[in-house]
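As you look at this complex, bear in mind that one protein chain is not there, while each of the others sits in place.
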Amino acid sequence: MSAAASTWSNPSLLEIRAVSKRFGEKEVLKTLSLNVAQGEFLTLLGESGSGKTTLLRLIAGFEQPTAGELWMSGQRLDTLPPHKRRVNTVFQQYALFPHLNVSENVAYGLRANNTPKSQIAERVQQALAMVRMSEYAVAKPTKLSGGQQQRIALARALVNRPQLLLLDEPLSALDANLRKEMQGELKSLQREVGITFLFVTHDQEEAMALSDRIALLKDGALEQIATPREIYAHPATAYTAQFIGQTNLLRATVRANIADCGEFKFPTNSPDGPALFSLRPEKIFAASGTPSYPDSTRFFADIRQQFYGGSTELLELLCSDGQVVRARINAAGPLSGRHEFFFFAQDAIPVKP
Amino acid sequence: MSATTNRRPLFLTIYSCLVFAFIYLPILVLVIYSFNRDGVGGFPPRHFTFDWYRQLTTDSALWNSVLNSLYVAAGAVFVSLTLGLLAALALDRADFPGKALFRRLVLLPLILPGIITGLSLLMFAVAAGLGRGLTAVFFGHGTALISVATTEIFAGLQKLDRRQEEASLDLGATPWRTFWLVTLPNLRLSLIAAGLLIFTLSMDEIAVTFFLIGSDNTLPQEIWGRLRRGITPEINAISTLILLVSIILITIWYRLRTRTQKSSL
Partner (left out) sequence: MYSRLYKLAISLPPLFWVTLFLLVPYALMFAHSFWVTQDGVILHNWSFHQYKELLSQPLYATVFFRTMRVAASVTLLSLLLGYPLAYFLSFHAGPRKELLYQLVIVPLWVSYLVRGYAWKTILGTDGVLNGALQYLHITHEPVSALLYSPFAVILMLTHIYTPFVFLPIYASLEHIPRPLLEASSDLGASPRSTFLRVILPLSMPGLLAGATFAFVLTLGDFLAPLLVGGSSSTMIANVVQSLFGAAYDWPLGAAISVFILFITVGLLFFTEHLEKRWTFQ
């Protein structure tokens, strides 16, 4: 926790200043501002169409912002052509050159920058060793598996020692098991080389597992940026709460520090008026036999459905006022009928609609 | 399991065989009679001979026309590939006023009867003081066949992953270097295939050539001239050789084309 916290309080490497991007009528990015700290692993998370890939392409230089500026290490970035930026990209389908072999692919950037020949061979070897692909130096990329291509794409980008590495859904083409494995490798690789990673994904679990910070995008705007723990525990908006993990959204009316939501009534600090609360399913507990905690809200509900998930199970509960909420409890065998449940008021997080 | 895809209807099979026969029988007849001692008419062909081919070897007018055709075709391949490549790139990635008109204009000779292109180029050649001759034919072929080059290369470009070029720029290569190191190598097969096709078409072209030719004949013009004087098995022999070369070139072209399609998967 403290390691992550200290990383993102580092000075900014990249500053995205009020950037907008239009494609014809469509506004893909809406005056978005964001700072990427030196050495951090920052994830741009969002649904397809949220603008995350466009933002990446603006940073790489494949697109020009309609308005706003990009600055890196105190220099204007958005006016430079892509080949003059000290930014490298790992592409979604890797975009390895099929007509070049593995080491030629890795050497490509060094050759383009006129690195002395003696250095090229050495650095290519180091890069291949780093991703454990030394023995495939002369193979053609099309002969490699997805995971191997992925490693070559990483080596090809990192060998240039960029200030910032952009990763555009690099794991999405891999199957589930390999994906988990590559997540681990990616994270340790980032620690090893100390290069700032800007990672794009639509997979919230992946984002949670890898990132120092997550920037959640929605419709071309920044919804929330925080550490994974922070964003999960204290989502700022209903959208964030629902996108990251599962949640119950409770629509309540607050009067005199009491939130009234039909079946549930609980104390809150929110001002009077309509309010929305996020209550994670694992924060609802079965009450059977437990004593009544002073600040807990108890209620009875019918178990409508039960989804078994190994160590836990998810219950779909029908309250007597017709509301449906979900609770995640420790696996307890088949359940049915009416039971008593409770939650603590501090777990109901007020969120913006 | 669909009824339409698995049962092989007898009637349709026979009909298709007949269509194949219609396409190939004339060509077959042409080849057979090139080996017939007693000339082109008469049935059935009786005496096998290589005489007509032997006669070709000493036919200097014919070989001159072959050289002329090779000269024109080589030039046409160079010009139309270069401009076709640029036109395909422009259609794929540049926006300029009149782009739709430009596309139509480039592709027009593909569908327009050769006589129109031939005549308008003749008027241009005369107005420009160039006059008729092999140079005019070269300009004619080079221009008309840009349409073929553009369609072939444009198809190749659609299969090129744009991210390859982005990756190259991203790794620090200039746009110029990216063009030579990534764009061109990726279009290699398309370019060779288009080149073969253009070469074959130029060697065979007659409608545009008809109006632009001067005193030096191309191969098809030479044959055309001889046809007017009457049918001889010598022409069958020439035609058979042309056929052979065309089939070889076209087969290579086809193989290359299917290879580009497969490698893109």
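Residue numbering begins at 1 within each chain, and the chains themselves are lettered A and B in the order written.
Definition applied: a contact is a pair of C-beta atoms (placed from the backbone, for glycine too) under 8 Å apart; a residue touches a chain by one contact, two chains touch by 3 or more.
Note that the structure is predicted; figures quoted are calculated from it, not measured.
> Touching the hidden chain in the full complex, which residues of subunit A are there? Just list them.
These residues of subunit A touch the chain that is not shown: 61-63, 81-82.
> Determine and list the subunit B residues touching the chain excluded from the picture.
Residues 1-5, 8-9, 12-13, 15-16, 19-20, 22-24, 26-27, 29-30, 33, 40-44, 82-84, 86-87, 89-90, 93-96, 102, 105-106, 108-109, 111-117, 119-124, 127, 139, 142-143, 146, 162, 165-166, 169, 175, 197, 200-201, 204, 206-207, 210-211, 220, 223-224, 227, 231, 235-236, 239, 242-243, 246-247, 250-251, 253-254 of subunit B touch the chain absent from view.
Here, only the chains that are shown with their structure count from here on.
> When the centre of a chain is set as the mean of its C-alpha atoms, what distance in Å lies between subunit A and subunit B?
Roughly 54 Å, centre to centre.
> Going by the contact rule set out above, which residues of subunit B touch subunit A in the complex?
161, 163-164, 166-175, 177-178, 181-182, 185-186, 188, 263
> Using the touch rule from the top, collect the residues of subunit A that touch subunit B in their complex.
Spelled out, the residues of subunit A in touch with subunit B are 60-62, 81-84, 87-89, 91-93, 95-99, 108-109, 112-113, 156-157, 160.
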